[in-house]
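Missing here: one protein chain of the complex. Every other protein chain is in place.
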Amino acid sequence: MSETPNKITAEIVAEHGLSEEEYQLVLEIMGREPNITELGIFSVMWSEHCSYKSSKKWLKTLPTEAPWVICGPGENAGIIDIGDGQAAIFKMESHNHPSYIEPYQGAATGVGGIMRDVFTMGARPIANLNALRFGRPDHPKTRHLVHGVVEGIGGYGNCMGVPTVGGECEFDKSYDGNILVNAMTVGLASTDKIFYSAAAGIGYPVVYVGSKTGRDGIHGATMASTEFTEATEDKRPTVQVGDPFTEKLLLEACLELMATDAIVAIQDMGAAGLTSSSFEMASNGGVGIDMNLDAVPQREENMTAYEMMLSESQERMLMVLHPGKEDMAREIFEKWELDFAIIGKLTEPDESGTGHMVLFHKGEKIADLPIDPLAAASPEYDRPWVPTPARETLKPSEVKAPDNLMAALKTMLGGANGSSRRWIWEQYDHMVMADTVQRPGGDAAVVRVHGTKKALAMSSDVTPRYVFADPVMGGRQAVAESWRNLTATGARPLAITDNMNFGNPQRPEIMGQFVGACEGIADACIALDFPVVSGNVSLYNETNGTGILPTPTIGGVGLLDDVSKTVGVGFGGEGQAIVIIGETAGHLGQSQYLMEIIGRDGLSADDGAPPNVDLALERKNGDFVRAEIISGAASACHDISSGGLLVALAEMAMASNMGATIEDLSGASTPIHAWAFGEDQARYIVTTSDPEEMLERAEKSGVYATLAGTVEGQELTIGTAHSISVAELKDVHENWMPDFMSHPEAH
Amino acid sequence: MKACVIVFPASNCDRDMQVALERSISKPVDMVWHRESDLTGYDLVVVPGGFSYGDYLRCGAMAARSPIMAAIKKHADRGGLLLGVCNGFQVLTEAEILPGVLMRNANLKFICKDVELTVERNDTAFTSGYATGQKITTPVADHDGNYFTDDETLKRIEGNGQVAFRYAENPNGSINSIAGVYNERGNVLGLMPHPERLVDSELGGTDGTPMFDALLNYSGKVGA
Amino acid sequence: MKATVHVTLKNGVLDPQGKAIEHTLSGLEFKGINEVRQGKFIELDINETDPAKAREQIDAMCRGLLANTVIENYEIEIIE
Partner (left out) sequence: MKATVHVTLKNGVLDPQGKAIEHTLSGLEFKGINEVRQGKFIELDINETDPAKAREQIDAMCRGLLANTVIENYEIEIIE
C-alpha cells in the first residue's frame, strides 16, 4: 500500500479519538498497521456519534414494535403505516455542538441533515419541528445563540418549502455552555415506494449525487490532516455551510428518480460523509465497494483521500443503481443542475465472507478495509452507572403560597419559560404546502395528508427538570406528555422518535440518568402502545464538568382519520362548560411554580420528586378524551402540563380571546396554589356544550371528570377572590420574547 | 380559461398555487418548467412563491433571467393575465414587468403570519370578487417583502391606481403600506401575501378564493 | 483575470440592513456612528486576460444580473 507518508504514532491515534485498546483492535482487524486514511475511517466509524458505543446496550431495551411499524430504528428514519398505502417517515436529530460554535449554520445544517434522512427513504418531507434549549436569558451569549439558531432553522426550512410547525424552546442555566438544537422531520411516502440502504448487485454502479465535496467539517481530525495537505493557510474552520437551495433541488431530483425503478439502495451522506454512507450501504448489503476517489466531484483542489472520506460537506447522497439506468438518472440530476458521478461499483465478499472497502486515488490503491469486522467489532461499552437517588415527595404545605394568585400566574406566563414562542414560529414558514390545519401555538401541530382527509399530529416534548430529579419518572413523563399532546388534538398516537441529550457518559451518575430515562421511556412506550421507531443520541453535552439537565426529547406522531374532527386549545365558545379530566392532587415538587415563583432551581433534593406518572391512568383518561373529541362532544382540548391547571386555562383563554369563570375547587389538602399550579399528570381541560352527558360518560368509563366552570366574559376568574383580564395576561405572555430579543446582541 | 404555474429551481409554493387554481377552475392547471420558452394558449400565467435560486444575490433576480421570462413578457404584453405571488412578485419586479423593488423586511426577519389587507379597487380581473375597501385576511411568509420605489414612481403608481392591496398594519416597512401592485394596464398583478394559502376553511379561512374565482371566470378580453 | 464588483444602494434608497446594523452597534455602546450602509462585494475570476475586455464583460454581467440598476450602483475594479 502506498501513500503512507506518516508513521501512525500514538499521538496521531489519540488525535483521532481512539483509545489504546481500540487501536489494538484496529491492528488485529487490519493484520497490519493502517495508513492515515484507514485510521481516519476507523476513527469516524467508531466515534460515539456513528457507533453509539456508550448507548447501544440501553437503546436495545426500547420497544420498537407495533403492528403499524414498518421499519424501526436502524435505517435513516423510522416508518409507520398510516393506511391507504401511505407511510409516515420521521426522525429527530441533534446538532448541538455545531450550533453553539456557529448558531446559524449549525442549526441550518441540522435541519438539512434531518430532512435528507427522511427523503433518502423515499418520503417527501411535510413538516419540521425543533426542540431548543438555551442557557439562562441573562447569559451574555444566549441572545446571540437564539437569534442565530432560529434564523438558521428558518433559513433552511423556509427555503426548502417544508413548513416548520412546532417544537419547544426553554431556557436554563445548565445549557449556558452547551445549547441543544434537536430537529425533527416528518415525511410522507407510499408504502410500496420506500428506499433502504442495503446495497445489492455485484458490479452495480455506485453513484454520487448532489453538491461537490470540500474540506468541510473534517472534525477533531483536522489537525492530523493538515500535515498531509500543502495548504498551510489559515486554519480551516470545521463549520459546514448549508445550501438549502441545492438541497431543495436534491430533494426534487431524488423524488423524481425514486418514481422510476432505477434505485437499488440509497443513503444520505451525513456525519462522516462518504465513509459512513458507503460502509453502511455495503455492510447492510453484505457486499464490498471499489471506489475511485478521482471521480468524486470536488470543490477544492488537491484534496487527499483522507479529506474526501471524512468531509462532511452537505447536500450529498450515495446510491446504488440498476445497471443500465445510469444515463436516465444522470439526465434527471442534470436537469436539476446537480453533480452526478459514478464513483465505484459493488464487489463480492472475500473468502471469509466480508466485503471490502477498497479506495483508489490517483491511480493507486490507497486503502483496503474489511467491512464486517470493522462494523461488528465497533466497540460497545457497558459503562458503569449509578441510579439517581430517589427524592421525597414535596407536600403542598411545604411550599409557600403566593401573595396574589393571579400575579403569580402573570409572572409565570410572562417569564422566560412560560411565555409565548410566537417570536420564533413567526420566523418559520409554518403554512407552506398548504396543509397545516393546526399551526404552532397549541398542543400538537396538525398537518393534513395531502389530498386526503387524514392528518398527522406531531409534537416534541420533555421536561428536563423532572428527568434530572428522577430519570425513570422523567422518561415516562416525556413520552406521556407527547402522547397527551397528540391526543389533545384528537389524534391516535402511533410512534415516537427520541433524541437523547445527556452529559458525559463516563461519569456514572450521568450514565445513570441515561439508563433511567431509557427505562422510563420503555415503560411508557409499552403501556401506551407508542413504540420508538427512530432516534439519536447526543452525549458529552457539558462544559467545565457540569452536564446539562438530562434531556431525552420525545418527538411523537399520531394520526387523525378525519381532520375535520380535530380541535384546538382555544375555548370552544361563549357559554360552554369547562370540564377537567383527571384528578388534581396539587403536586408541586419540581414544578414550574416552584422554579418561577419560589425561585428554586430544582437541583437539590428538597425541591422534591417530579409528579408520578400512572401510565394506566394516562391511557384511560387519554382514550376517553380522544373519543370525546372525535364524537364532536369536546369543542376544545388542552392537556395540563408545566404550570398546571391555571396556566392551561389561561392558555386556552388567550388562544380564543375569551374569559372564563372557574369554581375554586381547592381544599384543605390541596391549597389553592397547589390546586392551581400543581403538575399532576394525566389531566386535560375540555370545553363542551353538554357537560352533563360528558360527565355521565366519564363516570361510566371510570374517568375522573369535574365540571369546573363556564367560558364567559373577558376575565379569567377563580372563585370569588381571584380575577385577571385575559388581555392583561396576553400582553405579558406575548411580549416577553420580543422584548428579550429586541436588545442588541453581539457574538 | 387556461392557466399555468411557472416552476423555477426552488419554487416551493407551486403546488399550493396549482391546488388553489384547480379548486376554482375545476380543470387541470399545467406546471411549466423555467426552461420552456412558449406560453401561447394560456390565459393566466402564475409565478408562484418560493426561493427561486435560493433567493441568493437578490430575491427573484436569477429567476428573472431564466429562459421562460421572454415568454412571460410576451404574454403580459399581449394583455394576458399574469399573477406573481411573493417570490413571483419579486421576479416580476426584477424583470421590470412591475414597478419597484422588494427589499429586506424592516426588522430583517422572515415574517410568517396572517395579515389584513385592504382591497384598493375591485374593477380588475383579479379583484372583482371583492368590494373596494374590503378587508381580507391573507398570510405573508417572506424575508423580503418591503416594497420600495423612488418618489416619482410612487407618485405615478398611486396616481394611476396601480396599488392593488395595502396592509392594514404594515408588517415590513413597505412604502405607503403597499402589499401588491398592478402594471399600468392592469393585467399583471404582483403581491407579497399568499392568497393561495387561504382557500380552504380547514386551513383557517377562504379570503383568497374570490381572487381565483374571479380570475378563472374572467370573461374580459384576455390575450390577443 | 481577477476582478471585484462593489454593488451599493443608490443615494436615497432606504437600506434596512445598514439601518439595523447602525441601530445594533449603537445599542452595543459604540457611540458616534453617523451612518452605516451595506453593500455587496463580488469577486470574479474569469478567463479573459485583456483588462479592457474583461471590464466590458463584467460591465455586461453587472447590468445583466449582478446589480439592480433601479436601486443599485456598481463599480468594477480589475485586479490582475
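As written, the chains take the letters A, B and C, and residue 1 is the first residue of each chain.
As a working rule, contacts are C-beta pairs under 8 Å (C-beta built on N, C-alpha and C of every residue); 3 or more make two chains touch, one makes a residue touch a chain.
Predicted model only: the values in this text are computed from it and were never measured.
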* Contact residue for the chain not shown (choose from B:Gly54, B:Gly145, B:Pro171 or B:Pro210) -> B:Gly54
* Taking the full complex into account, find the residue in A:Phe90, A:Phe119 or A:Phe245 that is in contact with the omitted chain. => A:Phe245
* Asked: When the complex is taken as a whole, what residues of subunit A touch the one chain not shown?
  -> 101-102, 104-105, 211, 214-216, 233-234, 236-237, 239-243, 245-246, 299-300, 313-314, 337, 746-747
* Could I get the residues of subunit C that touch the absent chain, sorted low to high? => 6-8, 18, 21, 24-25, 28, 30-48, 57, 60-61, 64-66
* **Missing-chain contacts mapped onto subunit B** => 53-54, 56-57, 62, 65
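Keep this in mind: only the chains that are shown with their structure count from here on.
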* Across the interfaces A-B and A-C, which one involves more C-beta pairs in contact? -> A-B
* **Inter-chain centre distance, subunit A versus subunit B - centres from mean C-alpha coordinates, in Å** => 36
* subunit A and subunit C: spacing of chain centres that average the CA atoms, whole Å -> 41
* Structure fact -> Residues of subunit C that touch two or more other chains sit at none
* Asked: Which residues of subunit A are in contact with two or more other chains?
  -> none
